[in-house]
Structure formats: C-alpha cells, structure tokens
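Structure provided below as structure tokens; questions to follow.
Apart from one protein chain that is not included, each protein chain of the complex appears where it belongs.
Labels A, B and C are assigned to the chains in the order they are written; within every chain, residues are numbered from 1.
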Amino acid sequence: MQVKGEYKPLIVAFCCNWCSYAGADLAGNNRLNYPDNVKIIKVPCSCRVNPMFVLRAFQRGADGVILCGCHPGDCHYTSGNYYTRRRMALLFSMLNYLGIEKERTRVEWVSAAEGAKFAATMNEFTEAVAALGENKRLEDLRCKK
Amino acid sequence: MNKETENLRKEIVRISGVNPVKCMRCGKCSATCPAYDEMEYHPHQFVYMVESGDIEPLLNSKSLYQCLTCFACVDRCPRGVEPAKLVEAVRLAAVRKQGANHLKADDIPALLDEDLPQQAIVSAFRKYSK
Amino acid sequence: MQRIGVFVCWCGSNIAGTVDVQAVSEALKNEPGVVFSTNYQYMCSQAGQDIIKNAIKEHKLTGMVVCSCSPRMHEATFRKTAAAAGLNSYMVEIANIREQCSWVHKDMQIGTEKAIILGKAAIAKVNLNAPLVPGESPVTKRALVIGGGIAGIQTALDIAEAGFPVDIVETKPTIGGKMAQLDKTFPTLDCAACILTPKMVDVAQNENIRIFSYSEVTEVKGFVGNFDVKIKKKARYVKEDVCTGCGLCTEKCPQKKVPNEFNLGMDNRRAIYIPFAQAVPKVATIDPNACNMLKNGKCGVCAKVCAAGAIDYKQQDEIIEEKYGAIVAATGFNPISMDKFDEYAYNQSKDVITSLEFERLTNAAGPSAGKLIRPSDGKHPHTIVFVQCVGSRCAACAEKGKEYCSKICCMYTAKHAMLTRDKYPDTEVYVFYIDVRTPGKNFDEFYRRAVEEYGVHYIKGMVGKVAPEGDKLMVQASDLLANKQLHIAADLVVLAAAIEPDKSARPLATMLTASMDTNDFFTEAHPKLRPVESPTAGIFLSGACQGPKDIPETVSQASAAAAKVIGLLCKDKLTGNPCVAHSNELMCNGCSSCERVCPYGAITYIDKEFRMPDRTTRVRRVASVNPAVCQGCGACTVACPSGAMDLNGFASKQIMAEVDAICK
Partner (left out) sequence: MQKVTGELLINKALELLDNGTVNRVLGWKRGEFAYDMTPAVFADAEELKNNFVFNDFCGANFSKYLIAETRKEGKVLVFLKPCDSYSFNQLLTEHRFDREKVYAVGIPCEGMVDISKVKKAAGDGILDIVCENDGLVVKTLYDTDKVIDCKEVLAERCVSCKSRKCVAYDELLGENGDVLDSSRFDEVEKLEKMTEDERYAFWQNELSRCIRCNACRDVCPACTCEKCVFDNPDSGVENKAVSDSFEEKMFHIIRAFHVAGRCTDCGECSRVCPQHIPLHLLNRKFIKDINEFYGDYQAGAEVGSRAPLVNYTVDDLEPSEAVQKGDADNA
C-alpha cells in the first residue's frame, strides 16, 4: 500500500442500495473527486451489514470501515437503519473499548441526493484514517501480502 | 445577541432547567396566571423575552416578585415549558447579581425592628449584598 | 466451479478515458472461475449485448460480470440479456467502474487499478452466486375493508366498482362512522347526511359489497394475496334478513334509559335500537347490557310487537371465515377523553362540551332537534367560547394530550362559529386559537369569512381556566396581541378535543403485523411515495387511521387505497423478488430475534420434526420466511445469533468474499 512514500489507507465502504449507493453514483455524475482507496460494497440496506463483515474487513487489512445508509426515518425498508444505528453504536463503542482508534469506524447517513456529502465524507474519513496510519491493532497477519 | 446577553440567557436556562425554545406561543400560561393583572411582564412574555435574550428589562421589573410561584402555568403548559421556573431563575439571577447591592450596610439601622431576629438581618445582609 | 465471463465496457470515453479497459479485461482473465474476458465500446448496445449472448453460449458461462456503469443504470438490461441467452438473471453482477471509478478519479493508473479491484470483487461474488427463481403466489380476488366510515365506504365502493367483491367489517350496528354524526361539512357547508347517506345506500345496494355490521375481525393469517380472516359477527338478537327496519320495537321497548352513544350520551335510546334513521343496514339491535329479556328473561315486548318475527333472543355470536387478497384498514378516529382537563371544567359543567357534541346539538336529527341550546337548562346561549387545540400539540404530558396537530379542528371550529352566527346573530362567539391552520382548497377563505362576514371574534391566545359560576361559565383567557387577560362570562364553552386513532387499531395492527407509530397511527410504507400502503404487503391504509384527516383528504386517500387494491387484485399471480431471506432450519434456534426486527411480518415460526443421528426425532421451533412478504432488507440476517438466516443475492459469504477481494 506504500506509494511513493505516501501512505494510502484502505477504506471499505458499505453502501445501502437505495440511498447511499445512489448518492455515490451522484458524486460520480457530478465528477466529485474522492480518494480511490475507498472501495464500495453494495448491500440492500445498511442493516444487512453484520458486525462480522466489519471485523472481516479489518482482519483482511482494511484501515477504516464506513457504513452509509439512508437517513434515519427514510429507510426504504422503514426501520433497517435504526437497527444499524444501534448495532454499530455498540460495536464501535466496543472496538474503542478494546483500544481500536474510534476514527477508524464510522456510520454516515447519505441520501440519494447527497452526492456532495458522499464525496466530502469519503475525503474527510480517508484523511482521518490516514492520519492514524496502518491498522495494526486489528489485522490478521496471515492475510497480509 | 451579544456575548453578554447570550451568557445571561444560557445562565438562566441552566438555572431553570427550562428550554424556552419549546414554547409554541399559545399563551395558556398567561391565561391561567392569577397574578396577571399585577404583572408588568406576563408569563408568556417571560418565556419569549428569555428566548430572545431580552432579559435586562425582566431583571429590573417588579413582575419578578409578583409571581406567586403557584405553578399553575407549569401545570397547564401544553409544551412542558414551565414558565414559573424561568421566572424563578430570572429572580435568582437578579438576586445573585454581583455588585448590585440590594441591601446596604447603611440601610440596616433603619430596618431594625425589635421583633426581627438579628440572625434574619445578618443572613439577609449576606444574601443581598454580594 | 463457475464459468465466468467478464465484459468490460468502455462507455465510449466515459470509462476508457480514465481506465485502461484492455488492461482491466486482461487482468481479470486470471481470476478464479473466469473463462472469458473481453472489452467493448458500448456493452449496453445491441452489438455489446450480442457479444455477451454469444459468449454465454460459446463458453457455456454459468455467471458473468459486467464492468460498466452503475447497476442502477443497466443491471436490468444485462440481466435480461443473460436470460435471453439462457443464463439465470441472478448470475449477473455489475462492477461499477464508471460512477464509482472513472468519473471520480482522474489518473489513468489509479483508475485502472481500482477498476481491477472492483472487477475482482464482483467476480468473487459471482463465484458464490446461485441461480434464483422468483416465487409466485396466487391472488384471492376479494378485498376486506375494516371500518365502515366514510373512508371504508369510499374504498369499498371504488373496489366494488372495479368489479371485485369487497366485505366491510364495522363494529357498530351501522356503517357511516363519524361523518354520520356531523351536521354540516366545511368548506362548502353541505349537510353531511345529504352527501353521506346516498353513499351508504350505494354500499347496501352494490352486489359486490357485503356488510358485516356489529362485527369485528378476530384473526388474520396468511400474506399478500392470500389472507385467511376470521370475522366475529356479534349476536344482535335480531335476524338481519328478516327485520324490516320499521322501528316499532324501538318505540315500544320499555327500557328507555339507555344513554344514546350516537348522540354522545346527550339523550337516551331504548334497549332495542336503530342508531339513526338512515342506518345501513337498517336493522334493529338489542343491547344485551340493557335488555331485561336478555338479562333476566322478563319482558319480550319487542318480540310481541315485531310483525316480521325478527327477534331472536337465542342468537349466538357467529364466526365467519373468508379468504382475501388485500386488506384495507379504515378504523378511523375518536376525540380524546376530556377527563384530564380539569381546567376546562368539562366534568363539572354540562355546558362545557366537545366539538362533536356541539355537532350533535346543531344537527336537526340530534337530541335538541337542531336547536342550539345549553345542555344544562335548555336555554339559548348568548355567549359561546370555542377553545382550540385542547389536547392537540400537547408535548408536556402524554396522558393528557397528543403531541401532533389534529388538523381538522381549525376548520370545524370556524364552521361552528360561522353557523352559530348565521343562525343566531344575537350570540357572541369567541374563538381562542394558537395558530389558525387552514391549508386546503378554499379553507382560508372560509375562515376569513367567519371573521369578516360573520363577526366571529378570533383571539390569539389560550383559555387558562373555565369556572362555573351560577349559570355562567367564567372563562379566563389571554389575549396575546392586546397583551391582556380576558374574563368572559360565557353560556357555553366548546372544546376542540384532539383526535386519536380508534382503540381497535392497535390490536388490529398486531393481527395484521402492520406497524404503527408511537401515537398508534398506522405507518405508511413510505411517508411520501407510498402513503396508502402499510409496509406489510397487501395491507392498505384508508382515512384517519393513518393520521388526522378531514373528509376531502380521507376520501382521496380512500380512493387511492382502492386503486392500490385494484392493482393488486387485477393480478392473477404475484411474482416475488427472489432476493429474500431464508432460514437454515438445521441451524435455527427459534429464538424470535429475526421476527422482532422484520418490518414486514414475513417471519413465522413452525414446529418442525427433525431426525436425530440416533434415529429418534425431535420437534423444534424454527423460523420460516414467507418469500411473498419478505422484501429482502436483511435486518434478520444480522439479528440471527446463529447465522441461520441468510439473504439470497447478498449472502454473508458473498459479501465477505467481496470484502476479501477488496482487501487483498
């Protein structure tokens, strides 16, 4: 991941199909730049994201994991993101309790109209994670290259 | 709102534990108030004036001491704003105001009364002359 | 092992401008499972699709990845292409290398690297894809409408007009609901009965509509298109098909002291009664709590006077079972109780009344034959005070009032004030308001007429206290604009009580597995885009059970719900989304976690027999997902502690494979 001495963190972004994935598309339509280290995985709803997926990403070498979903109250499935909010609140709090930097995890509500917010969020998040450096605290050494 | 007013406003909100922004301006507090006619500023005005930071006139108004603290407004307010607690907070702010001596040492001899316990005078002096 | 084809699209220069498409298709060739990889200028074009079709046939592809624009653009296109070439649509995955790659990155090397990674992730996923076939279920072409007010009536009429049979279930002995109790309707002031009763007659005469009055729904099972419903027809002790509605029994019944609920207890009815003259069905009902014959066997007058022989003291409750394709909730509203509002002296004085009581007092068929009088002494009131927002917009105390605006009070109060001034110009009318909310066609004009033409005194402020003094009601209120406290000696005080959903809505919602908000209003599937559907498929919402509404709005929503029902019933079969949850019964604990998070009530539990290794059997409670109801959000998959629940198309393994591919 070292490019010309510049450290580029790997960011995994889980985006719900209805709002945030569309928001990311809109960022593309408007040609709003965000770092290429952000890789998006589409899920039907943010509530599909099992804490295990988040841990898996860290295990395999992700430096930051971000979940994006519809704004609370706007979930396509009415209540999915409310469950996401609770699950991730507890999971992230636990990770921090174990000493994992809290800047590495994030939940952001991005609507289909918020392309600009999506790009800005990704820029900001990548920067925050980059500032922390590599994720050494939660990483499976076997999976490292 | 300048900084000073903003601070005073925050102080009053903190003392009272009341959020004046919850007010929907229905006026039920003033409609219930038994001391309404005695007051220069009425309960709903208290709420609005604290909300907008217009607190100076309240501090200097006699209305502060005409509120009976009967809590009728608190009971009836449909939004849970609790105007009487705001009045009380402004009252406290007035009483606690530094330098504003409500009771001066020189005034005491005139107030002396045989029936009045000395302790009361001393404590009043302490309370009102900070 | 899958045989995967990779198709990289240039999208003209949209992708090819920042991504080396040749390099991408070369790099992806070596991924596990990939047997064919190519690139083309426009994959979505006919020529591009032909490349795909040919490759599917030639290379016997079992899966494919298209590296192109967003799946939101052309996933459907490529799925159809695949299907046309005999490949299951759900074996197609899209790597979004346009919106989420070429358009947001400027550097060719960076864009190419990222495109390759996105392609690898998609390939990793396809490797684990399985063909999916959408399920089908039949549709019972019959609708159930629960509630027989104007909402239910309109919905039922519209569905029946479209040619589908409809049943209306109404708990009261007659349909008509709240609107039947009203006098005039705003903003046109036509009389409620004049416009409602013809519709009630239409309902009674429509061959497609059955009315189950004095009945309630007791059980709902099944799912969209296939509901099994049990309806309890309560014994009314009168044979519905025999009674002619002549009303002789209701005149002869000796039990005269039963409070008349239709007039809100302001007068009395008999133990056998017909709620009002235009009732539908026009059939008498015996009130078992008041009838002497039913209570102690001493009377029988009604049976003696009934020429048709319709009285049947031995009648029993009857359970009707019926199948429906769609269910419409139209359970309506009620004014809230005024018991907690001591300040308005509602319980102390008969002359403090609610607006609905005022409606009955001014109604020609009401207890005072339409003459506006004080309930206490029958005198004509000269000063009337109307109080708005009684219990509405009340956030302070949940037991006292409701946080929401009841929406209809501003308009009906303007109507009451206007009608009073029109009929009795000698009566002074005061309306105390917080805000006057009149967003509706001709609504504000109506309210202004009350003020400008009829001389109603609108005062911005609230009433703080009403105290009976002699035969007067002393009203203490604030006039905020004049900054005064007012004291008015009134003859009558009318409270615009907040409205709340009918109490039957909550248990009904449980039966329907339809969700409700904290105020017990039914929740809509989407607050803006699907306002007449419940999140539970096949359940529709009509009228005030979804939120406070006036008559015009109720009727439009009722018709909208009917349109949705008709749209559903027109289908012979429902095709489901195959990307639904499914439970691995061997791993399921039956713990109910998934059921609790499912917004659609798609999960039920069955007791299933399992064969054990030692040849014994064991019965275990396991979850079962109804694919016709599940919408595929995946909430259950995470709630499930054992991982028994998984989602087709977005299986845990698939998502983790994507994660792995990205993080490699």
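The definition used in the following text is that a residue touches a chain if its C-beta (ideal position, glycine included) is under 8 Å from a C-beta of that chain, and two chains touch if they have at least 3 such contacts.
Keep in mind it's a predicted model, so treat the numbers as computed, not measured.
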| item | value |
| --- | --- |
| For the chain not depicted, the shown chains it touches | A, C |
| Touch criterion as defined above, residue of A:20, A:37, A:79 or A:126 at the omitted chain | A:79 |
| Options A:36, A:63 or A:101, residue touching the unrepresented chain | A:101 |
| Contact partner of the left-out chain, one of C:4, C:644 or C:662 | C:644 |
| Residues in chain C touching the chain absent from view | 586-593, 596-597, 605, 618, 620-621, 639, 641-644, 652-653, 656 |
| Residues from chain A at the interface with the omitted partner, ascending | 51-52, 55-56, 58-59, 72-73, 79, 82-83, 85-102, 105-107, 137-142 |
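Basically, only the chains that are shown with their structure count from here on.
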| item | value |
| --- | --- |
| Chain A-chain C separation of Cα centroids, rounded to whole Å | 35 |
| Centre distance in Å when chain A and chain B are each reduced to the mean of their C-alpha atoms | 51 |
| Separation of mean Cα positions, chain C and chain B [Å, integer] | 49 |
| Where chain B touches two or more other chains at once, by residue number | none |
| Complex interface listing, chain C residues touching chain A | 70-72, 96, 98-101, 103-106, 110-111, 113-114, 117-118, 121, 515, 523, 525-527, 535, 579, 597, 599, 631-635, 637-639, 647, 650, 652, 655-656, 658-660, 662-664 |
| Sites on chain A touched by chain C in the complex | 10, 12, 21-22, 24-25, 27-29, 31-34, 36, 39-45, 47-53, 56-57, 60-62, 73, 76-80, 83, 87, 119, 143, 145 |
| For the chain C and chain B complex, residues of the former touching the latter | 343, 389, 393-397, 401, 434, 460-465, 476-478, 480, 483, 485 |
